[in-house]
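Have a look at the structure below, then the notes.
Removed from the display is one protein chain of the complex; every other protein chain stays in position.
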Amino acid sequence: MSFQDLFPVDSLSVLQWQAMFPLLVLGAASVLGLLVSPIPRAGRAFAFASVSGGALLSLIGLSFMSFQDPVSVLDGVLYFDRSSQVFSFVILAVTLGCCLLSVGFDKREHLVAELYPLMGFSAVGMIGLVSSRHLMMLFISLELMSLAVYVLVSMQRRSAEAAEAGLKYFLLGGAASSVFLFGVTLLYGTTGTLELSALAQSAQGLWQGQVPLLFALGLCLIAVGFLFKVGAFPFHSWVPDVYTGASTPVTGFMISGVKLAAVGLMLRLGAEIFALPGLLESHGALSQVLSVVTALTLIVGSLLGLVQNNVKRMLAYSTIAHTGYLLLGFMALTVGGQAAAADAIASYSVIYAVMNLGCFAVLTLVNPEGHDDLMLKDLAGLGRSRPVLAFALSVFLLSMAGIPPTAGFFGKYYLFLSAVSSGHIALTVLAALASVVSAAFYIKPLVVMYMDQPQDGVSAPSPRWFGAGLVVAITLVLTVVLGMLPAWVSHLL
Amino acid sequence: MNSLLTYIALLPLATAVLILLLPSALTSISKALALFASALVGVLSLYLWLHFDPQHALAFAVKAPWLPALGINFELAADGLNLPLVLLTGLLTPLAILGFWNHFPEDLKAQKHWAALLLLMESGALGTFLSQDLVLFYASWELILVPAYLLIGIYGGEQRRAATLQFFFYTFAGSLFMLVGIASLFYLQTAAGAEPSSSFVALQKLKIAFDGEGLASLASAQGLLFLAFGAAFFVKAPLLPLHAWLPATYRQAPGIVTLYLAAILSKMGTYGILKVLIPLCPQAVQAYSPVLMGLAALGIVYGALLAIVQTDLKSLIAYSSLSHVSYVLLGLFSLTEGGMGGALIQMLNHGIIIAGLFFVASILEQRRGSLLLKDFGGWSQATPVLAVCFFILTLGAVALPGTNGFVGEFMILVASFKASVGATVLAGLGVILGAVYMLQLYQKTMFGPLKEGDKPSDASFLEASFLTLLVAAVIGIGVAPQSFLERSQEAVHAVRSRFAEPTSAAWNTHSDQAVVSKGV
Partner (left out) sequence: MTTSTLSVLPLWILLLPLFGFLFNALAYPLAAGGTSKTHPGVAGSVASLFMGASFVLALLGYGKILGGADALHQPLYDWIHFGELKFSLALHLDPLSSMMTLIITGIGSLIHIYSIAYMSHEKGVSRFFAYLNLFCFAMLFLVLSDSLLGVFFGWEGVGLCSYLLISYWYSDEANVQAARKAFLANRVGDLGFVLAMALIYTQMGTLSFAELIAGVSGAAVAPWLFGAAALLFFAATGKSAQLPLYVWLPDAMAGPTPVSALIHAATMVTAGVYLFVRMHVFFELAPALMSFVAWIGVVTALLGGTIALVQTDIKKLLAYSTVSQLGFMFIAVGVGAYQTAMFHLMTHAFFKALLFLGAGSVIHACDGEQDMRKMGGLAKALPWTHLFMLVGSAAIAGLPVFSGFFSKDEILYMTLAQGRGNFLLFGLACVAAFLTALYAIRLLTLTFWGPSHFKGHPHESPLLMTGPLFVLAVLATFGGFLGIPHEWAHDAHQLSLWLSPVVAVTGGHEAALSEALVSGFAVLISVIGLGLGYAIFRKNPDLKVLGLEKLWAAKYYLDEIYQAVLVRPLHALGALVERGLEQGFMFRLGDWMGTGVQWSGDRLRAIQNGDLQAFTLLLVTGLVLVLGILWTWAHI
């Protein structure tokens, strides 16, 4: 096997190069960012410029591409299609957004300049995760993404909490990764391939009415891997601690970026493998496990969110509840065989990323200096002192609660629609009830912001960083506009 | 004038956004801007009402794709069902703003909030009434929730926090069930092999299975849909026993919001029953009609009994509203043409009367600084104009012939007698009890000796104008209700005809397109 065989650079077509453009540009920009970050004083600015410039460039490049016909590189090791384009686009946008909202915050909270390149690397991993049909590539991307995030989480040097969170995330994430990897080996062992479509084909050839246990086991382990990453019950336990421990922009990055990539992975595997005819329908147990997981994720997310006083922790549980909704879509896709559910999941993910990013942009701005644990009561009087921020936060929270005319409403409606269409009425009702409960905690900040007086009479002055403000503005407009014109995101795939 | 309805529905929304974006130098004009926009909408809705031809099922229709893949359209049209309510909303909003002109908060920033949020609510209400697309209906429906929540939460009374939470959760829980119901309708459509569409016209072609005896029928498709939509509408209206959010919310909300909640927003629930619930689940509603009528009749007596023992003005009026809305529900669930027509005009009438009553309560509270009945008395001599208007409104509330209140109540009672003698007799007790608490309210405030040191001032010019117009409507509709009824006749007949259709008929996709007129 020659180098040419392994890396057939010459044989790559223009189209393939184009498709890899974002990945390459962002990767290069991140490396550059890493190189320039030690420069005294200006390092931070250079790193920011490099990574965000790379992300912006990739974003622009990506938006000029069309993946009507999927582009496959190396037999699916990299595979660019509509889905990967959509998810990559959002990932890049989120990365850019998180870079923007870190400006100012990083300096005040003494975050090192490597913050930006790490985000970049992580984003490269995410793009890889959503642009591959090869299990090994998927694993590598997952690790690339995760490793960078482990560092990001613990990089707030002065905070013991951050370090602890990083460690926890690392240990648990490592365990989950190994489980995932083990699943991959089992699948490889039973089918002899790592490429998803070949795997699907070979798998269907394998079973005549009976799915081999090892294959199913492999699937389960892989599922555990991505359920961990999306934070589904019972693999959700790292979510609150890590999201609370990390510094706010990083949490925003994780909530909107990492989660999105994980959903992309889930969607890919779901559509390619789990939705294989006969796999889940014929075997009630597995689909029941999935529905129990969905139900418990919804319940745990909404109920535990209700008892939190820490805003970030509350939002962490909110993301668990959102995972529940997404799993509802996943159920529709796999168990219910609703291909349209993929669209619903994609739309919801995009909307989810927008509103969460916006939310964390606001939190970045109102976070008190020095300690990164914004409590509900700290928001008191925000409606008066920073009316625009309060309004924006209200819109984001209402969107998460799914109240029209915000984007969150359509996302949720679309998911409910696909779930009901696939016959999961009981689960949908449960999701509706969970929505009511979670609305209870989404409304809490509103109550505090508008109806309470700040405890010491004045709310602390909050910074007016341009980047974060810009992110707030853009996400705010998007949240409202997408709510009014949901057709923009209704058929992404 | 094809875009007439678009203007009516969206003008307040656009103005609300404009008000919110006003630079601080111009904050002072927000109130005037709100008045101007809502007055414009009022004129347009009056035009709509005057030029409406009941022969056309859907007049002035507007239809633009919104989310085509799911068959969701931005579809508005005037029909006989929404016409009175659009008129009510369109006219009441500017008049209420005018009446409350001097009751707005002093703080300019707060004024801006009030103006913008009120307009948002107006847009939501108008959108709900006018939309001919279920998803648009839902979106408009929910648009109300947040402005109402914020207005009560920020500017409400002392116990506003608990009130807002109750309000929010009751209504939001109801709404989410409706959302699941809407999603289910899509599923039923695709299952039947039809193109998905959330247009009412298309949805009504759906034959939804209804079988099973007694409670078991609730588990059939139509039974479940009934529950899902019922949850939203019954909470909003409200139907006993889903009313627990109402008293505290009405009590705590600032005057104009209480007025809006009681006069217009509660109609969204009853309108939803007429426009959505009955046409979509005709067999289910028919099967449960005795129970629903019973609950409505109980609601009448329940609200009245509670109104009798209230010690403060707003709570008393709030419970009276519960009682009166229950009449609407009784009429609706009687499922007779007359009953539904009566319910429709009773919605209009209740809107007018309750708006007046809460407005009077607001004036009283503002002048006296209290809402407790025991702090009032003898105002009649000091405030003759207020007293006269209040009296006529009171008469409307006790449904005296010649006032609009009688029209609806009479139609409802006569029509529901046919459907259920028991419920009607029970409801009839409301005729007596209504007089008990309304006279109590009136006499304790207006009659008797003036309290020591109480020197109330009469209604100001603006206040008196608002009240006079309401009073004119009370008498005008009471004496000549026919022009308000005739426009709805065809539409109610169409709703009623839903019962005649067999359930088992096959799905037919493209037959009988609804008559969509181009309007004038």
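Letters A and B mark the chains in the order given here, with residues in each chain numbered from 1 onward.
Assume a residue touches a chain if its C-beta (ideal position, glycine included) is under 8 Å from a C-beta of that chain, and two chains touch if they have at least 3 such contacts.
Keep in mind it's a predicted model, so treat the numbers as computed, not measured.
Checked against the hidden chain, the listed residues A:G43, A:G104 or A:P240 yield one contact partner: A:P240. Contact with the omitted chain, checked across B:W49, B:W245 or B:Y271, is made by B:W245. When the whole complex is considered, the residue among B:S28, B:S457 or B:Q482 that touches the unshown chain is B:Q482. Among A:A45, A:M136, A:A163 or A:C220, only A:C220 touches the chain left out of the display.
The chain omitted from view is touched by exactly one of A:L303, A:M375, A:I425 or A:V477, namely A:L303. For chain A, the residues touching the chain absent from view are 167-168, 171-172, 175-176, 179, 213, 216-217, 220-221, 223-224, 228, 233-235, 237-238, 240-241, 283, 285-286, 288-289, 300, 303-307, 437, 440.
Against the chain not shown here, chain B presents residues 165-166, 169-170, 241, 243-245, 247-248, 302, 305-306, 308-310, 336-338, 340-342, 378, 380-381, 384, 395, 398, 400-402, 406-407, 410-411, 413-415, 417-418, 424-425, 428-429, 431-433, 435-436, 439-440, 443, 446-450, 480-482, 485-486, 488-489, 492-493, 496.
Rule of thumb we're sticking to: only the chains that are shown with their structure count from here on.
For the pair chain A and chain B, the distance between mean C-alpha positions equals 42 Å. Residue ranges of chain B in contact with chain A, taken from their complex: 65-70, 109, 135, 138-140, 142-143, 145-146, 149-150, 153-154, 160-161, 164-165, 168-169, 172-173, 176-177, 179-180, 182-184, 186-187, 190, 224. Within the complex formed with chain B, the chain A residues making contact are 383, 387, 394, 398, 401-405, 409-410, 412-414, 416-417, 419-421, 423, 425, 428-429, 432-433, 435-436, 439-440, 443, 446-447, 450-451, 485-487, 490-491.
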